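A single structure is presented below for examination.
The complex appears here minus one protein chain, its other protein chains still in place.
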């Protein structure tokens, strides 16, 4: 009913884990319920977005890089590197948790919906994501 | 305990469906629980906002139109029209799912809270929204 997965990231961008989530839901044996996805970090976030054209993911990444640039000279929290405070801001503008309905032991995602970890840091990170199914 | 509703949209803006959600909650016969609302699309989103003054909804729409304009020349994903990639970005900046507590078979919304589908595309669309009640 609950598990934790690790997603290894190697720089900013979107990392899809729809298949890992689907595998957990199938294995949990819950017919109808809610899958909760929660990321245990404050400098990356969760996102459901189109998984057909990779350009969508690149454009999403670039939009957030442009609206939260690294060189905002008024930032105070800068000791962890120029990408750290922008990472917190981008995380605040997206999601820390997602709630996805399950029916017939499968997520009710739309045709083009993929589940992503949105990494906002430049350095590689091991990201912990909790998956939980409620009836 | 779970249903899917369709919301017909006719252009960008907010479409309230608080009453449809309340009707589902009343009919489900769950005294205390959580209503999960999930939209099965990536170019519209979910929003809880003030339902008293319609100007709030217009200003929200205009803010997002200004901060994610259609003419960003650096966008790559443009083959589905100038409003498509901005729609994905606006959806990423708002919500795909909402979790609303239920007590005495009624949603615990605040006095001014209404539930909206936020349509980000210009053309009419049929939008699928899943409603699910957990105890």
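Read from first to last, the chains carry the letters A and B; within each, the first residue is number 1.
The rule is simple: a residue touches a chain if its C-beta (ideal position, glycine included) is under 8 Å from a C-beta of that chain, and two chains touch if they have at least 3 such contacts.
Please read all numbers here as calculations on a predicted model, not as lab measurements.
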item	value
Identified contact with the non-displayed chain, of B:12, B:43 or B:95	B:95
Residue among A:25, A:91 or A:109 touching the omitted chain	A:91
Residue among A:32, A:105 or A:134 touching the omitted chain	A:134
Contacting the left-out chain in the complete assembly, out of B:4, B:22 or B:50	B:50
Chain B residues touching the omitted chain (full complex)	32-34, 47-50, 53, 55-56, 58-60, 62-63, 66-67, 93-95, 98-101, 103, 108-110, 112-113, 134-135
Touching residues on chain A - with respect to the absent chain	1-2, 4, 34, 36, 38-43, 67-68, 72, 74-77, 85, 88-89, 91-93, 95-99, 128, 130, 132, 134-135
